[in-house]
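As you look at this complex, bear in mind that one protein chain is not there, while each of the others sits in place.
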Amino acid sequence: MRLRIAVLSTLAMLLVVAPLAAQEITIWHAYRGGEKDAFEKVVAQFNASQTKIKATTLAVPYDAFADKITAAVPRGKGPDVFIYAQDRLGGWIEAGNTIEPIDFYLDKKLTDRFIPSTMQAMTYRKAVWGLPLNYKCLTMIYNKKLVTTPPKTTTELVATAKKLTNASSGTFGLAYWYSNWYYHSILFNAYGGGVFAADGKPNVNNAANVKSVDLLMKWFDKDKILPAEPSTALITSLFNEGKAAIVFNGPWFLGEISPKIQYGIAMLPTVTEAGGKPLAPWMTVEGVYIAAPSKNKDAAFAFAQYLTDVPSAKVMALSGRQTPANKNVYADAQVAADPVMKAFRAQVDTAVPMPNSPEMTMVWSPVTTAMNAITKKALAPKPALDKAQAEVTEAVSRLRKK
Amino acid sequence: MSFRLRKTIVIALALGGALAALLLHLLESSNVNANARAEAERAAIVTLRAISDTSGWLGAEGEGVRAAVASWSGGAEQRKVRISNTDNRTIEASSFPEDVANGELPRRMVRDEKPIYDLGQELASAVEGNAGGAAATKEVVALEWSADGWLKIATPIFHEGAVVGIVQTVSKPAAGATIAVPWWPLAVGVVVICVVFLAGAFMIGERKLPLLAFAALLLVGFLVYGGRAITGALLEQRIAISTQVAKQVVEEKGKALAVMQTAAVAAPQFDASLWDSDRFLKPRGAIKPDLTIDRAKIAKVVAGIAEANRSVMIAIGLFAFVLFIFVGSESAAKSWAALVKYREAYSYVTPAMIGMLVLVFFPFFYGITLSFTDQNVYTTNSPLKDLWVGFKNYTEILGDFNIMERTDAGLQFNYKNFYWTLFMTVMWTVTNVSIGVSLGLLLALILNTKGLAFRSAYRVLLILPWAMPNYITALVWKGMFHQQFGVVNQVIQMFGGTPVSWFERPLTSFIAVVATNGWLSFPFMMVISLGALQSIPADLYEAARVDGASKWQQFTSITLPSLKPALVPAVILSVVWTFNMFNIIYLVSAGEPASSTEILITQAYKIAFEQYRYGYAAAYSTVIFMILLAYGTWQNRVTRATEGI
Partner (left out) sequence: MADRTRTGDTPHLPLHIFLLIFTAISTYPILWVFTVAFSGKQSLAFVDLPPNPTFFDRLRGVIPWPDEVSLANFVSVMTDQPFGRWVFNSAVVAAATTVVGVAMACSAAYAFSRFKFPGRRLGLMSFLVSQMFPGTLTLIPLYIIVVQWLQLGSSWLGLILVYAATSIPFSVWMLKGYFDTIPRELEESALIDGASPARIFFQIVLPLAKPAVAVTALFSFMTGWNEFILAATFMDKEPMYTAPVGLRFFVSGFSEQWGFFAAGAIIVSIPVVVLFMFLQKYLVSGLTAGAVKG
């Protein structure tokens, strides 16, 4: 008898609940650790805030993320929403049936909540394809024990760094992954360089880029303030051992700093040699994209809107230690009081969104080779970049049909 | 009197003929339907472009476009037209019933109409991409057939050189319905050749070769007959179609001028012959500016189509003949008999074989197919037959002999060249496998010493390089080779040497990757050898010792030959694996300096995932496969590995 009542009441509950069954949406992301916890907290808040949509998440390792999206989404097996940096955006758009354009949903009120350059990163061929969630860019991080006043110009930077460099013990005034084109962006952007011309054609060997590499080589070769063969692992080791006084690095680096090191963050200095223009890092923006084959696009967009709103941004900033693209969150008292948030918010104003076109993927390998050749002094800057330019141009032309 | 041969051959002929008939029928059906559809699409594009140009002259808004919609809607094809302005996000004019139901026109688009807006944006971006530095050319006419024969088609509206909107039409051309092609003429053909064969066979008698030749002759005749019926009078057809289109262009031109007159806007000078264009808005050229047809151009197009048809016919012929020979030469019967006779053996092999077929060979054939196309990131959704390029990728890879290049520093190796990479890959493989095998075997022999203390401890410690995920150990090795902070250079400095910049020169970089991989690969060979050493009966050694054989003689005449059955396949496989060892190169040297230590597999990866050339990368992979296959065949011949003992 008891059993029958239980069954009946369950049935009754099902009948009541069924018509109200929430739309389920799935979100794929590549967050881990604190970022993941904060993200899941926001998703839980979203689920609690309303009853119509139920969001579930899946963390996918960064290394597998792009492949997984490319394999699953066009075949209708993917998520409704996914979050990833803008560098693959162009490729997915061109491959088709992967990302849904969201131009149509946008209005001024919504777009105004974002830092304008982050919105630019989500734009491909004039259409907007995602809402910017968090941005990442390089800034200056220094060891407070070694550097009392962070340098404001490159002249000061070199002077400070020279004093703190001792090659015999492997101690360096400045350390960053300068042979990596992404890290080198701070210099060529300061000179007004870049990798594509206004018409989208590759332009790797422009005069500004050459000048920027010349300056880098002066630091490395003449001033000798930089370590050889840099890599993320090396920079982390040096900074944690107190052997690198100043590093140029991104927000991800902060979590890897040893608790023993007292660090400060400051704006990247201005470049005296480039007429006082600031070092301008490339910015990557994690976008919230709606999957093209999703059956719940409206729900997905509602979620994307919630995720990029101030309350969610605040959680991600304060407990996830991420830097939100929502500019209004920086007015919040708690966020404004946070030195890290403040520093990155200031730095992002000089940042330039990294190109999101598929042609960008063809740039990495040739410029990496060029930068390695230059820093190993196998080639001079100009011929090395000329060679890279020729390779990129050829790679791009190979794809042109008809 | 026996009829066995004649029976077999007539069955073969019937089967081959039936296969050919089936394929020919499929080809004909698809040709007929595709041609009809292509024709309808061509006509629809002319109309669409007439509407689009007219709307463009009118700025894609106002009374004029409403007049245009009214003028072009309806008709025999039940055409519906929608003109939207993407700048204002409005639907300006439409004869789609659902648009009017959603509210009075012109009006802003509602949420449900997002696809219209998105399509407009997509086409606008295609226009921008085609004009700018984008890598691929994209179609500017969107086109789609619904299952019930409606043709949906759309193109952007240009106003003063910029895209301002989109025009969409839906119509039901006569060609929308599937045309049934009669199958019986081909079936009759098959029956006829069989009957003729039987009649002739009585005269020939039970003689295998003449019978086969006669049947083959009949099959060829059937193929020629079938092919003729299909390719038919192409040129006349095409000229008739173009004449029809030219007439349509004249009509549409009249309509356009009439609409402009109604709107009281002066029409600019324009060339209506351009309306007859492909989906890239490139003029087909069949119609001259004076709106008459260009016969020479059409003849050229027809020649191309005939060429394509011929190669398909040859393929069909080959299939039919393979089946015919297989059955006719009694191979089929023999195969079946073998299958029955050895069913036990086959049933043992089947589970493994099925797994391999599905999970290993399918991806393999997919890759080979891809290698004949020029698929890239822009064309992943196009059918492969549209991307077919034949052997172009292969000639590009193998035909590039720029092994040396001239630079400021003088003549240098071109490290991106296939042959350099191949050379590097061979060096890499030979060095690694030699290190792996000799170290592995040496250690196994030592560890196999009876009564050696701590044997199992050594064994466990020595397999650690294999047990630990190589992703991290490879990076530890990379760290060990760091110029300033690496262990290797510190040890060199401890003994007063000067540090080496390992990744600066190809040779030192190569040494670094080989050291890493040698370290990773010896435990595998050691374990294999340990297992294989057990298959050697101890009494063999005893007998040898009694005969006074030395240690070395025992090793070369007992140990090595006995290890062969296990070691040879292990060596072949480890050659194959090392040849394709991606992780170590990618993680440790990353090809530095200047791609000189790249091996073929990492190069293929870069082509696929950094240059997005999937077809080319697949061809690269296939070349790798061919090289390994050649190696395997050679090795097999030398060692007789597959013969067993």
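A few notes on this one:
Here the chain labels run A and B in written order, and each chain numbers its own residues starting at 1.
To be clear about the criterion, contacts are C-beta pairs under 8 Å (C-beta built on N, C-alpha and C of every residue); 3 or more make two chains touch, one makes a residue touch a chain.
A quick note: this is a predicted structure, and the numbers were derived from the prediction, not measured.
Partner chains of the missing chain, restricted to those shown and counted over the full complex, are A, B. Only one residue in the set B:296, B:359 or B:546 touches the chain that does not appear here, and it is B:359.
Although one chain is not drawn, the whole complex shows that of B:345, B:430, B:507 or B:560 it is B:345 that touches it. Which of A:146, A:234 or A:285 touches the hidden chain is settled by the complete complex: it is A:234. The chain not shown here is touched by just one of B:311, B:412 or B:493, and that residue is B:493. Per the touch definition above, the residue from B:89, B:107, B:459 or B:505 contacting the chain not shown is B:459. Where subunit A meets the missing chain, the touching residues are 30, 32-33, 58-64, 67-68, 70-72, 75, 77, 85, 166, 168-171, 232-234, 236-238, 240-241, 243, 250, 252-253, 255-256, 258.
The omitted chain makes contact with subunit B at the following residues, 335, 338, 342, 344-346, 348-349, 351-353, 355-356, 358-364, 366-367, 370, 443, 445-454, 456, 458-473, 475-477, 479-480, 482, 485-487, 490-491, 493-494, 519, 522, 527-528, 530-532, 534-539, 541-542, 551, 562, 565-566, 568-570, 572-573, 576-577, 580, 582, 600-601, 604-605, 608, 614, 617-618, 621-622, 624-625, 628-629, 632, 636, 642, 644-645.
To be clear about the criterion, only the chains that are shown with their structure count from here on.
Measuring from the averaged C-alpha position of subunit A to that of subunit B gives a distance of 34 Å. The touching residues of subunit A, when paired with subunit B in their complex, are 74, 91, 94-97, 100-101, 103-105, 124-127, 170, 196-197, 199-202, 227-229, 233-234, 237, 298, 357-359, 361-362, 364-365, 368-369, 372-373, 376, 378, 383, 391, 395-402.
On the subunit B side of its complex with subunit A, the touching residues are 89, 109, 111, 114, 117-118, 121-122, 124-125, 128-129, 132-137, 280, 374, 376-381, 407-408, 416, 475, 479, 482-485, 501, 503-504, 590-595, 606, 609-613, 616.
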